[in-house]
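This report concerns only the one structure given below.
Note that one protein chain is taken out, while the other chains of the complex remain in position.
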Amino acid sequence: MTHKIIATLWRYSPLLLLAAVWEGVTQAHLVSQYALPTLSGVLTSMWTLAIDPDGLVYHTSRSIMRGAAGLGAAVVLGTTAGVLMAWYRPVRLLLKPFIQMFYPLPKSALIPLTIMWIGLGDPSKITLIFIGSLLPIVVSSFNATRGVDSVLIWSARGMGATDRELLWEVVVPAALPEIMNGYRVALALCFILVVAGELIIANNGIGFLINFLGEGGDYKGMFAGVITISLVGFLADRGYIMLMRRILIWRE
Amino acid sequence: METQPAAASAGASRAGIVIEDVMHEYRPPRGRPVLALDRLNLEVKEREFIAILGPSGCGKSTLLYLMGGFMPLQHGQITVNGKVVTGPGPDRGIVFQHFALFPWKTVRDNVLYGLEKQRLPRAEREDIAKRFIDLVGLKGFEDSYPSQLSGGMKQRVAIARTLAIDPDTLLMDEPFGALDAQTRSLMQEELIAIWNRSPKTVVFVTHDVREAVLLADRVAVMTARPGRLKEIVDTKFPGGLDPDIARTKEFIERVDYTWNLVREEAVRAEREK
Partner (left out) sequence: MATVAPRAASALGQRRESRPALARAFDTFAPYVIIGVLLIAWEVAAQEKLVIPFLLPALSVVLERIGTDLTSGALAYNIGITLYRTVVGFALAAMIGVSIGVLMTRVVSVRWFFDPLVSIGLPMPKVALLPVFMLWFGLFDASKILMVAFSACFQIIITTWHGTQGVDKELIWSARSLGAKDREVLWEIVMPAAMPQILTGLQIAMPVCLIVVLVTEMQMGGRGLGDAMLVAARYAQTPGVFAGIIEIGTVGFCIIKGMEYLRKRLLVWHQETMREETTV
């Protein structure tokens, strides 16, 4: 057990090295305070903002809520659409052209559109995240379902499974690893869209906060915000991986 | 039935291959190290065709890799033609079970590769390459890519590629193991034909007893892990290397004898699992 802890510490030690360099270089005034505040200053600011009722916690939670709402809807709708597309030819014929048309569109191009259509508040952000995350989920669910080993399907059919049972009891579980990988990609995209949307136009959220503090000259706070959302994004990804391992525990 | 006890012999100045006191430990990133080879001593005469036979996990491939210089020697010494092995080199050509062809190169370019490394003039390179591609029966496929070839064809390219640089020693790691039974038989016959035409020192690793007895002058049977030399069986038949030997009574008896040696070890290896 201790061996593992030491190994992890060693693996992440370059970060400690960088942190030390950051602090050292800024304290020695080798870099302007206006370009890069000291690490200790940033961390102090992070603490101040954290306990501030109107600060980090409030804004970060707003961002997380928006992201979760948009992503959640995309997961439900996207997975259903992708799986049904793979299973039923009429659905595939109908939806495939749309998927292929919208796939190459960079999702951030939708920001002005959602602003115009829905306004500045939460609904437009959530819609943006929903539409943006939808496509990767549909595509990976589709590919995953189509890619299920025929041998599994033949065996199940041979045991008398109906088409519906076959789909939900055999094919979807078999496709689940790849589907869940698609969710991971969508999760990262979701974070990008949340922050991007808030940077450009919003009046709350972590992106807004970073921008606001930066424009106001509070660079310590700005960096604190950046570190916070980076950490959240990182933990979300790691957390999701652990969840994936749990759910897919049957995988070798 | 002549057999030789495992012989240990000094003589770094001797031709052929001398393996002295070789030990090798496999150290996985997690878990305890495992002894793969234990005090191995073996001498291979020049232009001798020797097979190394043993159950899975006995370290026969490891021994081959050490001879090739692909892995650092932990203990002991290996000498090839008087020179101590410190790394890979064109004097020891290698043929792998899974062909190891460069997939982005055509058949011709694969065979040319070693010749290019030897800095031969272009006309000579092309000429030699052509000769060896024809030799292994792949005339007409020079511009094909490996992914377009069958298993047997890929292995022929691998053999042509290695033979083209004319190494003194040929190391073969279960070269026909990935082929179907029929192709395997054909390839064995072809290898015999090639060797008869230009004999080299060949070290041939296999787990197929019949193949070993058919192809080799001597068969070195290894024990289950950790690999030691169990016994060396003489499998040189009068009349030289010849596929028709397989029909004789003498051959069948020799295979039987060798198989029983291997069987003991295979059973032991199975139990160890």
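Which chain is which? They are A and B, in the order written, and residues in each are numbered from 1.
In this section, a residue touches a chain if its C-beta (ideal position, glycine included) is under 8 Å from a C-beta of that chain, and two chains touch if they have at least 3 such contacts.
None of the values given here were measured: they were computed from a predicted structure.
Trainee: Could you tell me which of the visible chains the hidden chain touches?
Mentor: So, spelled out: the chain left out of view touches A, B.
Trainee: Kindly state which of the options A:5, A:28 or A:109 is in contact with the chain not pictured.
Mentor: A:109
Trainee: Check each of B:125, B:161, B:184 or B:254 against the chain that is not shown and name the one that touches it.
Mentor: Here the residue in touch with the unshown chain is B:161.
Trainee: Residues on chain B that touch the omitted chain in the whole complex?
Mentor: Residues of chain B in contact with the hidden chain: 65, 68-70, 87-90, 92-94, 96, 98, 100, 102-105, 113-114, 117-118, 145-148, 158, 161-162, 165.
Trainee: Which positions on chain A touch the chain that was left off?
Mentor: 11-15, 18, 34-35, 86-91, 93-94, 96-97, 99-113, 115-117, 139, 142-143, 145-148, 150, 153-154, 157, 163, 166, 171, 187-188, 191-192, 194-196, 199-200, 206-207, 210-211, 214, 219, 222-223, 225-226, 229-230, 233-234, 236-238
In the analysis below, only the chains that are shown with their structure count from here on.
Trainee: For chain A versus chain B, what separation do you get between their C-alpha means, in angstrom?
Mentor: Chain centroid spacing, chain A to chain B, equals 52 Å.
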